[in-house]
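For reference, the structure is listed below as structure tokens.
The complex appears here without one of its protein chains, the remainder shown in place.
Right after this comes chain A.
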């Protein structure tokens, strides 16, 4: 069939862009411009108010990777991610699984489980600071009951990162539970009935039906949790300020300290670019790896 050549009109493009304009504007102001500016800053020496002075190329990056402090921050970030992501997901899945039981009054528990979502990081940190108190805190009290040695949760370099991780896990629970609960509720009930008639115990049903059908949800939670944990700042800033002995000085905190205390804008920018690429590559890798393992209906 002959289709007459259409007059090219710019109008649809203009119209489309005008719909996108508000979010484009926000993205440009708060994402794209800062990103490009950070790249630029990381390639220059900067003065105390953050103006570029001398172009130094990739020297900042070379310095950074030969700095023990940076490598230590990198390692702390990796540990923090390991401590928070999988444990956080497992606890959330367990609680969501229980919250999905058809029991009287279960909605109350569903609401309680979602609660961490509504508490600001400062509030949560203050609550945990009291719980972590080595003499009057609840955790110390429990250790005492079971005759375990006392732990200086936030003051001991061996425990500080774990303690902060606990707060981060708790803070992430609300969101994770809601997402997992949604995933669980989307699995049709008759599949369990069918599996039950096929002879599957509740545990086998969980392994053979729930987990595979929950994989898109788990995948989503996994990626979001990793990104979140790599960007955790509030808890650390309030509870440990990167200490003791740098044990909680994760990259995000290091960026903050370099940029806003040491006024080393160039270094902070270089660190944030590295963090950006780590998260980007990790996310791409996760998509590549898991997309083939994840079952999508």
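Simple rule for what comes next: contacts are C-beta pairs under 8 Å (C-beta built on N, C-alpha and C of every residue); 3 or more make two chains touch, one makes a residue touch a chain; residues count from 1.
Assume contacts and distances are computed from a predicted model.
Enquirer: Report the protein name recorded by UniProt for the chain absent from the figure; options are "Glycosyltransferase", "ATP synthase, delta/epsilon subunit, beta-sandwich domain protein", "NADH-quinone oxidoreductase subunit D" or "Carbohydrate ABC transporter ATP-binding protein, CUT1 family".
Expert: According to UniProt, the chain not displayed is called "Carbohydrate ABC transporter ATP-binding protein, CUT1 family".
Enquirer: Thinking of the whole complex, not just what is shown, which of A:47, A:63 or A:193 touches the missing chain?
Expert: That would be A:193, which touches the missing chain.
Enquirer: Using the document's definition of touch, tell me which of A:134, A:212 or A:234 contacts the absent chain.
Expert: Selected residue, touching the omitted chain: A:212.
Enquirer: Can you list where chain A touches the absent chain?
Expert: 188, 190-191, 193-201, 204, 208-209, 212-213, 295, 297
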